[in-house]
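Only a single protein chain was left out; the remaining protein chains are all shown in position.
Showing chain A:
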Amino acid sequence: MLSLVIFLPLLGAALLAVPRLGGRTAVWIWIATSAADLALVTIMWDGYTGGIGYETRLRWIPSVGAGYHVGVDGMSLPLIALTALLFLLCAVYSLKESRRPRSYAALFLFLQTVAQGLFAALDLLLFFVFFDLSIVGMYFVIAGWGHGERGRSALKFFLYTFLGSLALLLGLIGLYLGSHPRTFDMVDLTAAPPDAGGLVLLAIGIGLAVKTPTVPFHTWLPPAHTDAPAAGSAILAGILLKMGAYGFARIAMPMLPGAWQRYAWVVIVAGVVSVLYGALVALAQDNLKRLIAYTSVNHMGYIVLAFGAAGLAAGDARARELAVSGAVTQMVSHGLVTGALFLLAGVLWDRVGSYDIRRLGGIAGTAPRLTAMTVVAAFASLGLPGLSGFIAEFQIFTGVIGTGLVGAVVAAALSVAGILITAALMLRVLQKAFLGPPGELTVSDVRPYETAAVVPLLALSLAIGLAPRWLLDLIEPVSATIVSLVSR
């Protein structure tokens, strides 16, 4: 079942290789495949009963103890569902894509398989295979369908994240060499943490920090986002960034508990710096897409902060669990909200070919529905109660402060400033571009398929914000497990 979910999109991509297929047909095949995949994920969610579900374990490279081992738990299932949903909505959004739609659809379906495979992987090598392939896929999306200096941005993206992924590979090899008996299996490695110390954590940390991205490894992100097509940006921010954060919770924390505890403060500082730096730089942007990109750095910073706090063995365990479940919620919430924001930015680019806030103005007058959606997305992004961002960030802050350590309280207090700055910059965008006097460029309103692509994301964000229990019931047991594992 799970393997079918993972590889169904790839089958769809193979279907697209049929000769003489029209562009529109290709996009419809894409939508149908993604919809089928989402349906399967929904069935899977419904049938999930706790622990590691839908597990498959096959031998792959037995000589190094690597296997095809997949399964889902309370952390990976929401992310797989998010992946399925966001890819489907990107397909809907790309309904009118005119540039080589067939290859475009095939690439996205490939990326969907890669992303879902990564979140389901329970083998380090399998995880790495998907981690690396996500870079390859996204490179072609940016280089082939981007705009502006797409070649340069794509190259920078590839080189930078490839360096990260190879650092990660070294770290994974370190885990492998430290384990007894030697294995790449995540479940076995989690059960018996390998003899590996700070250097292995450093390699893994750099690898995942590049992907997350955490300051100072974030410099590839703004150009990649700015020059990527809207759907590519949405996937990059919504799904691919989660791979780094997910890796911290899945690999670094449970497998290197000692080192994680020792360097927890480093992680916390990196998180706080990302939060503040991301927010401040975003405040200074006039390019809407760069701005959203930097808020991603800010939002992912909260996750890093929470994971760092989880490693404070001296802190209260309940509070740390709260922080971790907030971080996982934040992954889902950020995927929904930033996905929506990037798709909306894509609508702007489609209409006026610019992301420059200074040249826009009074969009509310000409495009009320676009404005309404952007307002909701912006409020969700800044963490307004009633939307998913609030649930996530509230848990993170309560958890971090609840550890009862002075340093953690200071870190949380500093990070709260990040929310204030985000609020300021989002309101600034709304005021300048959407309200106020008409600008130099006129924006027409969203088309039905664009609405159809964005509204589900916002609705889900609202659903999580108003009634989060259905999601938290899934996440909380995993958070407790992660905290108990990292406290060993």
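Points to keep in mind about this one:
As a working rule, a residue touches a chain if its C-beta (ideal position, glycine included) is under 8 Å from a C-beta of that chain, and two chains touch if they have at least 3 such contacts; residues count from 1.
One rule holds in what follows: contacts and distances are computed from a predicted model.
The protein name that UniProt records for the chain not on display, among "Branched-chain amino acid ABC transporter permease", "Quaternary amine transport ATP-binding protein", "Cell division protein FtsL" or "NADH-quinone oxidoreductase subunit N", is "NADH-quinone oxidoreductase subunit N".
Touch with the chain that is not drawn comes from one residue among A:14, A:39 or A:159, which is A:159.
Within the complete assembly, A:167 is the residue of A:167, A:288 or A:411 that touches the hidden chain. Considering the full assembly, A:128 is the residue among A:30, A:54, A:110 or A:128 that touches the omitted chain. Considering A:11, A:40, A:136 or A:317, the position touching the chain not shown turns out to be A:136 (whole complex). The omitted chain makes contact with chain A at the following residues, 59-64, 66, 125, 128-129, 132-133, 136, 143-144, 151, 155, 158-159, 162-163, 166-167, 169-170, 173-174, 176-177.
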